[in-house]
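For this depiction, one protein chain was excluded, whereas all remaining protein chains were kept in their positions.
Let's turn to chain A:
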Amino acid sequence: MTPLLQVKNVAKMYGARIGCTEVNFDLYPGEVMGIVGESGSGKSTLLNSLAGHLTPDRGEVIFDTRADGPVDTVTMSEPQRRMLSRTDWAFVHQHARDGLRMSVSAGGNIGERLMAVGDRHYGSIRERAADWLGRVEIADSRIDDRPSAFSGGMQQRLQIARNLVTGPRLVFMDEPTGGLDVSVQARLLDLLRGLVREMGLSAIIVTHDLAVVRLLADRLMVMKDGHVVESGLTDQVLDDPQHGYTQLLVSSVLQV
């Protein structure tokens, strides 16, 4: 089987300082990869480099495109990359406000990607927007409300709907549960898990919350100071941490 995403020796430097370096992994269709680490460990830099928001200084990010098979997204042309990022890719920001258009209604937010790929039928756009609102547990009656009238959890769910409406195959998530209270987090995770399984999505989730990766991720990568210090199956890494930093990380979680 061809990996959906092959990351080969990716490095991003900020001047002399290391953002992230020597990152290698393969992501297979339907697989969810977690990236954990403390603040400043380079996990968001890595995610942004993979998603095309930053240009890596070294390495290859090879995505298995529908049309042309595996292509290096770092060297592909910008129009192609932008096309990918609104069709086959999705990016869920930590702050829903970064990923939503706050002055546009919920329906318009969901419809934007559809219109960006050429859908010009109002009725069908609206129907799919309503369908997706339902899937992320937002009432139909809120379709014409602006996201600013939504709670934090609803905004995050709306952002997810907006991203998944074009049926992407790879979702990048940057701390999707950050800033939400635990019960809302639990519902969001439940929803994400359902969507990932149902749509057969592949995902890369960056978080510092080990509970999130325990629930969602099949595999786990632990980062520290821009380097990957440990990787493996999630349960294996969390239950039998080998690297000193991973042990610290796992033991830092409060057991309630």
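Going forward, contacts are C-beta pairs under 8 Å (C-beta built on N, C-alpha and C of every residue); 3 or more make two chains touch, one makes a residue touch a chain; residues count from 1.
As a convention for this text, contacts and distances are computed from a predicted model.
The chain that is not shown carries the UniProt protein name "Alpha-D-ribose 1-methylphosphonate 5-phosphate C-P lyase", picked from "NADH-quinone oxidoreductase subunit L", "Nitrite/sulfite reductase", "Putative ABC transporter ATP-binding protein YjkB" or "Alpha-D-ribose 1-methylphosphonate 5-phosphate C-P lyase". Of the listed positions A:D144, A:D181 or A:D235, the one in contact with the omitted chain in the full complex is A:D144. Residue-wise, the contact with the chain that is not shown comes from A:V117, picked out of A:V117, A:L233 or A:V253. Of the options A:G19, A:G42, A:P56 or A:G107, the residue whose C-beta touches the omitted chain is A:G107. Contact residues of chain A toward the unshown chain are 78-79, 82, 101, 104-105, 107-108, 111-113, 115-118, 120-123, 125-126, 143-144.
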